[in-house]
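Notes follow the structure.
Note that one protein chain is taken out, while the other chains of the complex remain in position.
== subunit A ==
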């Protein structure tokens, strides 16, 4: 049988982290009471007009720069029309003709054969980033034959990041999305928490034989975590291969991932191809951005966005942070990945290193093996850790000063984990875990043990 080449592209919607929505002043907040964050514009009251939120534009520029894109100094807004209960205006304002950023790239890393010691770097091209409105939420209540509409989310700013079909499997897609997530969180342009709907990923999947044109692609939606992203893509690739090998055809359709069954199913309400009747948004002039060269002399700087100014203030991206950690602390590259992969773990590590004489190369073991496994076992985040970096540092200092053995240290850690507020030193004293250095004392204890044995 001829080999199959799977092709995976991604469309990612990241909710912009901002105080107010993309075109109106109502607040952005997760899980607020239904319809409590809806301005007149969000509700599409007739006569209301969109006003562009500066912070959202800055977030998109930052993200574009971090992804090595060209920032379009002039970009345009368009209306995309369709009727749905969660779209009050009957159209979404988006950037279809000329988006804010184009032609970038994202580098991500994969472990070969699940061995973290063997990492390979891959790149996926970023086709574009566009600003657009989020829709509201509709909940179908079939028992009462009604649809409940919550417009809190309607109008929240989104960055749609389009990744070219340069990926070949679920693992690659997951790694790329994970890296994007870290970048967005580092920039602060999006909190990118998938569980809260701040990062939504749709996958475009097709298969073909090498040398032949690309196959028909399907779009897979309704993926709620990075883990499910990999699963959904791999399932879909398999499904398509099996279908084609059995002489079937692939329909250009949208499918939903069913996480319970672990498979993709055709989506009912997306029938046929929609004509969105794109039209320029007449109420918004073209978005003009400047750089140091093009900035007019007497321009009110409140009114303009300077791309170079934003570029200068970008924080260290995850890839740079990792390099710095390796360089500064002498840890392995794969350690740096794990450190950055857990929210707050890198900061925790650095905090411990600061407070202990133990070498970072040794500290890292305690962080990645002991602390992290405890956290995972109890499904806790670093922030929720009952053992603070201060406590761990104290403990590691006792070990470093040889006041306890490493076995004892693990025992103390287990005790600290209960979170009863005791310090490592207190636990050591309580459980008499001190390493005895005194020769005479040791002899006495040994003698006592031998005497005890003889009496039996």
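Methods note: a contact is a pair of C-beta atoms (placed from the backbone, for glycine too) under 8 Å apart; a residue touches a chain by one contact, two chains touch by 3 or more; residues count from 1.
The definition used in the following text is that contacts and distances are computed from a predicted model.
Trainee: Tell me the UniProt name of the left-out chain, picking from "AP complex subunit sigma", "F-box/RNI superfamily protein, putative", "GATA amidotransferase" or "Trafficking protein particle complex subunit 2-like protein".
Mentor: The record names the chain that does not appear here as "GATA amidotransferase".
Trainee: Touch as defined at the start, partner being the missing chain; which of A:49, A:288, A:414 or A:445 qualifies?
Mentor: Touching the chain that is not displayed is residue A:49.
Trainee: Just to verify: which one of A:285, A:330, A:365 or A:419 makes contact with the chain not shown?
Mentor: Final answer for the missing-chain contact: A:285.
Trainee: Could you tell which one of A:81, A:122 or A:208 touches the chain left off the display?
Mentor: Final answer for the missing-chain contact: A:81.
Trainee: Contacts of subunit A with the missing chain: which residues?
Mentor: 40, 43-52, 79, 81, 83-85, 88-91, 147, 149, 275, 277-279, 282-285, 303
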